[in-house]
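Here the complex is missing one protein chain, while the rest keep their positions.
Letters A and B name the chains as they come in the text, with residue numbers starting at 1 for each one.
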Amino acid sequence: MIASSWLLVAFPALGALILLAGGRRTDAWGHLLGCATVLASFAYGVALFFASDGKPTDTTLYSWMPVADLQVDLGLRIDALSLVFVLLITGVGSLIHIYAIGYMSDDTDRRRFFGYFNLFVTAMLILVLGDNFVSLYLGWEGVGLASYLLIGWYQWKPSAATAAKKAFIMNRVGDVGLALAIFLMWKHIGSVSYTEVFAGIGDVDSGVILAIGLLLLLGACGKSGQFPLQAWLPDAMEGPTPVSALIHAATMVTAGVYLIARANPIYNATPNAQLAVVIIGAFTLLLGAIIGCAYDDIKKVLAYSTVSQIGYMMLAVGLGPIGYALGIMHLLTHGFFKAGLFLGAGSVMHGMNDEVDMRKFGGLWRTMPITFVTFGIGYLALIGFPFSAGYFSKDAIIAAAFAQEETWRAWVFGGAAVLGAGLTAFYMTRLMLMTFFGKRRWTELKSEDGRDFHPHESPPVMTIPMMILAIGSAGAGAFFVFNGQLAEWLAPSLGALQEAEHGVVPHSAVPFIVVGISALGVLLAWLIFGRREIAVERQPVGAVVRAARSDLYGNALNEAVFARPGTWLSRALVYVDNKGVDGFVNGLAALLGGSSGRLRRLQTGFVRSYALSMLVGSFLLVGLLLMVRFA
Amino acid sequence: MTPTYYLLLSALLFAIGAVGVLVRRNAIVVFMCIELMLNSVNLSLVTFARINGELDGQVMAFFVMVVAAAEVVVGLAIIMAIFRARRSASVDDTNLLKY
């Protein structure tokens, strides 16, 4: 059973090969094949899940790179952690594949889309199943490539090409970090396989472990859209919505969390790197949540929400043995509800001529009842409504954050996590209100291509996956925490989950605090967006208008105390996000491009100047040699 | 007379050749400067053979002469072809490929 686990990867790989090499011949049935391969992997994964006891079993497929001292085998590791990911990737992946049959039905290139989608699943499975860091790197680059191809899917849009490029470049930054970490492991431990690295990490100099930890973190930040490499993720929403749901919400972007959880023996050996992970996680979760308040584009809001939720996961896995299993649990529940939310957003767009501006929505709950209900369940799960999936997974992380031994850490990171929960409730309620409630603002508008809006419910092939995901969003959390069974299952891979006993805030009080803060966020959003008209066009924020607005609605206090500073803060962060980090990346590209443009004039085309550069080069070379010798 | 002077002369000829490559425009003259560099090396080889008290260096000089002759054949063919095309043997005129 376990020995033939390569079949998991082989199914989607075969699908991708047939669909991409088969050409137009496979157009008629390509999408069905694409779904079938992922379903086959899922079925095999379920069978493996029941056959396995969760302990690591490595199967070596063949020796990949045997250079004298450097031995890298291509092998698969079946253990609790990888099996959980296999189920998430193939399970949620199957649902999104099925959904995409409906969503992409108008696209003439649907077959190729499924080819790329299968390619992605293949690479993602290699990433989580590899039994060494080089196999992980192989999957890591593979998912990056598939993501790049899919972000740029709508190739006639220049913004899509730019977004794809940006994703690729920012991911390269992270990849360099990961590659360096792998080289360091090889240099100091002499192996790159999980077993030997984890066994040998204790004998390595602590500075080196710290460097490895930080470099792995850099890789994780690139892939998971964490600060300071978060800017590509919202832009990646240029891709089709199933891509956003599968790659940029449920699976690929959580690879960074997987990496850190997988490398837990390394992080356990270096508390400073753990602290760095926690800081990045806490900062990103606030950053994402605050920026999420500012956008009107429904997919961008969800994207920043993803950035923020992954921040929670990073925070959790940075906490060490009290948090690894919690981070993975939140990753799984998030996989359900965020995928569901994206599919819901896609369903809304499908009915609204691909419009994404929430200011043009409103009152859609009546025309799209199924979407509304499923989306609503996802919403409740995300804001942590009692007994939904998010309630269990997020509250556990917040409780663990409060339970750190050092008091200042407990207050700072616990506080940030609670604040993030409130903000999450605020921006998600805003999204719900603007999309599904209020006046039907679209009745008098036309879409960009001049058509009227006729919102309608999506076909069953799209709504059924949404319903299944909604069930998961509602029940997965309770299922996982029942008897602590997820943590127990994951123990062979991550170590036993240590119960956080003490803490600056009593353990039992955390749910009340979180629910209270979240309720406050919901209330605030309702006060600002639920009780008054939402302008179709974004209003200029002149002082007069603001005064007029607050006068009209008689809510000056609310505006002054909460809304205005909030607006400013989130606008400022959007600005920094666009100009600062983006600006740095773009500036670097411009610097390189500019210097390239100028420097290449040095290649004058004159033989004699070429000869001169050779002569100068020779002088330098000989001069340096003599200098080193005689100096 | 110490052999060192021959070595210095050889270095001087090599330098003259190298500078000639940089400053002359006519492809034939540039090429002759390169030949000068090769021949200065021959002088070095023969001198070193003398210093070391053996014949290897002198034999090497013969090899170099043969190679230089082959180079002349190839080089003149190329320079002739481009001269016929452009009616100019200036190396500064062959400047279409750049940046």
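In the analysis below, contacts are C-beta pairs under 8 Å (C-beta built on N, C-alpha and C of every residue); 3 or more make two chains touch, one makes a residue touch a chain.
Basically, contacts and distances are computed from a predicted model.
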Out of "Spermidine/putrescine transport system permease protein PotB", "ABC transporter ATP-binding protein", "Ger(X)C family spore germination protein" or "NADH-quinone oxidoreductase subunit N", the chain not pictured bears the UniProt name "NADH-quinone oxidoreductase subunit N"
The chain left out of view makes contact with A, B
Only one of A:F50, A:W156 or A:W408 touches the unshown chain, namely A:W156
The one of A:V9, A:L39, A:L129 or A:A164 in touch with the missing chain is A:A164
The missing chain sits against subunit A at residues 20, 23, 62-70, 134, 137-138, 141-142, 145, 149, 152, 155-156, 160-161, 164-165, 168-169, 172-173, 175-176, 179-180, 183-184, 186-187, 589, 592-593, 595-597, 599-600, 603, 605, 607, 609-611, 613-614, 616-618, 620-622, 624-626, 628-630
Subunit B positions in touch with the non-displayed chain are 7, 14, 17-18, 21, 27, 30-31, 34, 37-38, 40-41, 44-45, 47-48, 51-57, 60, 63-64, 67, 70-71, 74-75, 77-79, 81-82, 84-86, 91, 94-98
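Note that only the chains that are shown with their structure count from here on.
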Whole-angstrom distance, CA centroid of subunit A to CA centroid of subunit B, is 63
Interface with subunit B, subunit A side, in the complex: residues 600-601, 603-608, 611-612, 615
As the complex stands, subunit B meets subunit A at residues 18, 21-23, 25, 30, 91-92, 94-99
